[in-house]
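Every protein chain of the complex appears in place save one, which is left out.
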Amino acid sequence: MKHRTGWILLGLAPFAIMVLAFQVAPILSMLMGSISKPGVPGFTLNHYDKIFHSAYYLQAIKNSLLIAVYSSLIGIIVGLFCAYSITRFTTKIRDRLLMLSNMTSNFAGVPLAFAYIILLGNNGVFTLLFKQWGWDVFADFNLYSWSGLVLIYVYFQVPLALLLLYPSFYGIQEQWKEAAALLGARPWQFWRTVGIPMLTPAIFGTLGILFANAMGAYATAYALVGGNYNLLAIRIGSLVAGDIVNQPEVGSALAVLLALSTLLAVYLNHRMSKRSQQFTASYASGSSSKRIRSRKQQWNATKEEVGT
Amino acid sequence: MNQRKVGWTHRSLMLLLMIYLLLPLLGTFLYAFAKEWQTTVLPESWTLEWIREMFRDARFLDALWTSLYLCLISVALSLAVMLPAVFVITVYFPKWETFMKGLVVLPYAVPGVVAAVGLIRTYSSGFIDITGTAYILIGAYFIVILPYMYQGIRNSLLTVSAVELLNAAELLGASRMRAFVTIILPNIWPGVIISTLLSFSVLFGEFVLTNMLVGGHIQTIQVYLYQRVNESGHLASAIAIAYFVFILIVSTVLMKLGKKFNKVVGR
Partner (left out) sequence: MNASYLELQGIRKTFGDTIVLNDVDLTIREGELLTLLGPSGCGKSTLLRCIAGLTELDGGRILLGQKDIANLPPRNREIGMVFQSYALFPNLTVFENIEYGLKMRGVAKKERISRCEELIALVDLGDKRDAYPQNLSGGQQQRVALARSIAVKPKVLLLDEPLSALDAKIRKNLRSEIREIQKRFKMTTVFVTHDQEEALTLSDRICIMNNGQIVQDGTPESLYSTPRTEFVARFMGSYNVLSHMEATRLFGEGIGSAASFALRPESVRLLSVNKSTNEYDEIAAGKRIIEGTIDSVHVLGNVIRYVVETTGVRLTIDILNDGRSLRTDEQRVVRLALDPSQLLQLEKEGA
């Protein structure tokens, strides 16, 4: 069977070359860049040192972390309630609702920022409308600031949370509720003792994805505030693509930090989904229809992740 | 699943969610057709002028064309590279799958802006200087859609139990190549088409890498939209809506295909 080796290599070589050239090499190069001295050979941790002693960069990191945490938490809470709600509808309506949320998740990045500018920007339709109606509740609201960013981030986090969470509600079987009720548990007691613990891995896993998603989001913020708001992703972009000063090494170091945070979050998701698989393993009988459905979900999920 | 009446809490919650999600879309849509829209809930007068202007705009058509051919080339390249690779791995080296899973999760886990940093560093100097060219973008796009293509092809292979079919064909006297062409390809084709379309729509919406790697030199529809945002709101709305309608068509086709495919294989 040795004669097959040639074919196998021929099939794998282009793939290996592409992955090495455009995935492995850039990551290595970035790692190297973050610890190399500009212009001269040798290694240094100066760039990291600089970052951790610069109020400016620290603020960018803090802003990014905060916006990621806030938008993920809001996203997961709204997503949880909506996901539960969606399971109460008939299959037909449920599929429509899911399709709509899936559709809006395509509406991200530049077009999304733009839509918000139309609605809530300085000359946005609602801004002017509210002004005319004399509603001052929104007078302090500024789309191009922290609150505006959170609003937009939540917008793309909610459908993602919903799509990732709703399948786990189907893992909670109606019969468990019935069994708990027969054993004397009230609905809230059921949720506290069985329901929520069952959902916990899925919740934390989804939280990981949402966090990574918000940390890495660039297009939306860039289109909305350009370089004006101090976010990690925006900072990296301007350092490398160079608006004013070109400091690729610091950019690399910042990028390494950003990648670490998102990798960690995705790893959390991985661990959690393994655990929730353990819970549901005995029920996922592996019938083909189930497999295909889960594949669809996977696609939706992956689509979400990269979409922003 | 359950025939009982859905409570008003759930109904109103879903209604609120849908309003929240659809409002920005609706706003953009109305803006694209609005002539006069200030201080009223709905526009005062309507026009098709922005749509017409969009199609008269040579730069828009250029950007659209650029996006189309860049996406097409990248997806075609990915198809040509991934089909044999995933086939070989699934059939001959199933043990590598864990490694492959890790490899294809990287493009999700590493944000676009980080990938751009690495790519710029690698290809902006030295003996391969391809920053600002379509080559680096196609390479980057290849990595962006790697997860979709890998998952799609692999799942299709598993769904049709490719290894078993291959064994059967081989025992009946077919060579590996012939078995691949006559049996495996026709059976995985629907699934592969789905992941191809999905990849295409993902690339069509890509902004970060495009803008950072080739922003000044090559204009895709996303980059163009970004540049027009601050010029004319109405025109930008028209472009955004056109883009969205396009994506909508792709995803509808995707869903139809998906359903059809499930029906064929899902027995």
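To keep things simple, chains are lettered A and B as they appear, and every chain counts its residues starting from 1.
As a working rule, a residue touches a chain if its C-beta (ideal position, glycine included) is under 8 Å from a C-beta of that chain, and two chains touch if they have at least 3 such contacts.
Here the structure is a predicted model, which is why all the values come from computation and not from measurement.
Participant: Who touches the missing chain here, B:26, B:168 or B:245?
Facilitator: Candidates B:26, B:168 or B:245; residue touching the omitted chain: B:168.
Participant: Can you list where chain B touches the absent chain?
Facilitator: Output for chain B: 160-161, 164-165, 167-175, 178, 182-183, 186-187, 264-265, 267.
In this section, only the chains that are shown with their structure count from here on.
Participant: Please compute the C-alpha centroid of chain A, do the same for chain B, then give the distance between them in whole Å.
Facilitator: About 17 Å separates the centre of chain A from that of chain B.
Participant: In the complex, go through chain A and note every residue touching chain B.
Facilitator: The touching residues are 4, 7-8, 10-12, 14-15, 18-19, 21-23, 25-30, 33, 78, 81-82, 85-86, 88-91, 97, 99-104, 106-119, 125, 128-129, 132, 155, 158-159, 162, 174, 212, 215-219, 222-223, 233, 236-237, 240-241, 248, 251-252, 255-256, 258-259, 262-263, 266, 270, 288-289, 291-292, 295-296, 298-299, 302-303, 305-307.
Participant: Please name which positions on chain B make contact with chain A in the complex.
Facilitator: Its residues touching chain A are 1-3, 6-7, 9-10, 13-14, 17-18, 20-25, 27-28, 31, 37-41, 80-82, 84-85, 87-89, 92, 103, 105-122, 139-140, 142-144, 146-148, 151-152, 155, 159, 176-177, 195, 198, 201-202, 205, 207-208, 211-212, 215, 222, 225-226, 229, 233, 236-237, 240, 243-244, 247-248, 251, 255, 258, 262, 265-267.
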